[in-house]
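Input: one structure, supplied below.
Note that one protein chain is taken out, while the other chains of the complex remain in position.
So that you can tell them apart, the chains are marked A and B in the order they are listed, and the count of residues begins at 1 in each.
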Amino acid sequence: MTIVFWILAALTVAGALAAVTLRNTVHCALAVTTAFAGLALLFLQLDAQFAGFAQILVYIGAVAILVVFAILLTRGSETSEHGVFSPTWLAGLCIAAAVFALLGWAVLRSVNAIPQQVMAPAITVKDVGNALMTRYVLPLEIVALLLTAAMVGAVIVAMHEKGDVK
Amino acid sequence: MINALDQIFVLLKHWIVGFMPEALQPFVGIVLSVVAIVVVFPGLFALTTVLERKGLGRMQNRIGPNRTGPYGILQPVADGIKSLTKEDIVPVSADAVVHFLAPLVLVVVVFMGFSVLPMGRNMQLVDMDAGLLFFFAIGASTELSIFMAGWSSRNKYSLLGAMRAVAQMVSYEVPLLMSSVVVVMITGSLSLVKIVEAQNQYTWGLPHWYIFTPWGCAAFLMFAVAATAETNRSPFDLPEGESELVAGYFTEYSGFKFALFFLGEYLGMFSMSGLGTTLFLGGWSAPLAALNFVPSWIWFFSKVMLSICVLIWLRGTLPRLRQDQLMNFAWKFVLPMTLLNLLVAALWRFMGEGWLRWVVCSAILLGVYVVAGRTGMKRKHYGPRSYRYAE
Partner (left out) sequence: MTPLAGYLLVAALVFAIGLAGALTRRNAILVLIGIELMLNAANLNLIAFWRFGPHPEALTGVMFAVFSIAVAAAEAAVGLGLVISIYRHVRTADLDKMNRMKG
């Protein structure tokens, strides 16, 4: 449990907390980007280089920008008149706390029973590529199809319809 | 002796690190390399600002700056003093934290991109297994800082400039990646060091640079176009077009923060040129086998400066593209060409050695270029011009 892990964990959790509690929506989007960056660094610490860089490329480079554009296009940066939390916020908070308690209890109870190795796996990107082309080729093709469908779908859903008030 | 001159910086670093205690040695080695990068590239930035202003001046039939020092050489010093001593104005309604962080994020992220470029034999900061992926991941993060700058200024011009810049960078990121993927496919590795080493071979004195193959030449041209758009340089500089948007997303920045943005933009240009050199122009390898006595880092920096000069030339020569023309070009022309280039490169690899593969690959690329250019980029046919007079 090195100091780097604690710093990265603190960064990620702080970013996540800021993302759900801040008033200004754009600030929330930037905070969630920090959380994504913290998670990417945690992946890198776990020797999953490909996953870490893919996380930065996809989440920070694309999803965060999507979120920010959506906030701008829906005038989310203007302050709302009714407050930022819905009236049933207490129930949501209790449920989330209960979920965390359950997961935390499960982790602490069972983790000592699992044999854990601490040797870093010697994985290269070539191995990842090999695996993608041999064992995981079917999920790869399905994900490609899914991404194409999602792209076309998103464009059609968000397109201006004829006669729509701009 | 020749090898010593080639490796002079590496040997220097090992010598200095040798003085340190055992435990601190890797740390000191990395710090030394980082200091070298932080000193060399901003120095190159200073040189480039003079070069650009003099070059643009000459292209526009005027002399550039020539007051400060002989031939205006000390102009960056004057610019630096000016930027540092200007008052730092932050608009009252601006979002102070985000406004402050935006130039920092840009500069930090752009400096991180230099860590994987091999600037000479054994002269890269880190030899990452997934070096190219790291570089592109970092490049994707610069868009966020531009958005932060534009949004936090609470200025419609800045926001418009930022949104245009982000849309442009996102559109051209895909052709940039796809044209680099061809190189990765043929080399078989994402590590930039291995890509340069794969190009370091010579047949009959000519090098195996990827630009000298049909698919490599096409990929290099598309990479150049996409890199110019990624770094918001002319002819793709609508987001910062001075005649259109005041200064685009950095309208509200003054003094040192503006200098940081300027630095970040030029450093982005350097890192893109460095990447283009590494992927297509052979990195630090010499053009002819006979010229191997010249140190490798001289070749790398010469090629990067050559790319910078070409970028300055483009800026002085070409008119600016409109936003919709730019996006059309990216999605309807460059992206299909990059995908086709992947196929052509695969064909090249599997056809084996010989003249036939040159002919077939070149024919496919040229044919599709002409056909796609005619059909995909067809201009809308406008009718005869009509005038509306104020009655």
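For this structure, a couple of remarks:
Methods note: a residue touches a chain if its C-beta (ideal position, glycine included) is under 8 Å from a C-beta of that chain, and two chains touch if they have at least 3 such contacts.
Quick caveat, the model's predicted, so the values are computed rather than measured.
Displayed chains that the missing chain touches over the full complex: A (touch as defined at the top). Of the residues in chain A, those that touch the hidden partner chain are 1, 5, 9, 12-13, 16-17, 19-20, 25, 28-29, 32, 35-36, 39, 42-43, 46-48, 50-51, 54-55, 58-59, 62-63, 66-67, 69-71, 73-76, 80, 82-89, 91-93, 95-97, 99-100, 103-104, 107-108, 111-112, 114-118, 121-123, 127-128, 131-132, 136, 139, 143, 146-147, 150-151, 153-155, 157-158, 164-165.
Throughout what follows, only the chains that are shown with their structure count from here on.
Each chain gets one centre point, the mean of its Cα atoms, and the points for chain A and chain B are 29 Å apart.
Listing the residues of chain A that touch chain B in their complex gives 24, 26-27, 30, 33, 49-50, 53-54, 56-57, 60-62, 64-65, 68-69, 72, 77, 124-126. The touching residues of chain B, counted against chain A in their complex, run 95, 98, 128-130, 133-134, 136-141, 143-144, 147-148, 151, 159, 163, 166, 170, 173, 188-190.
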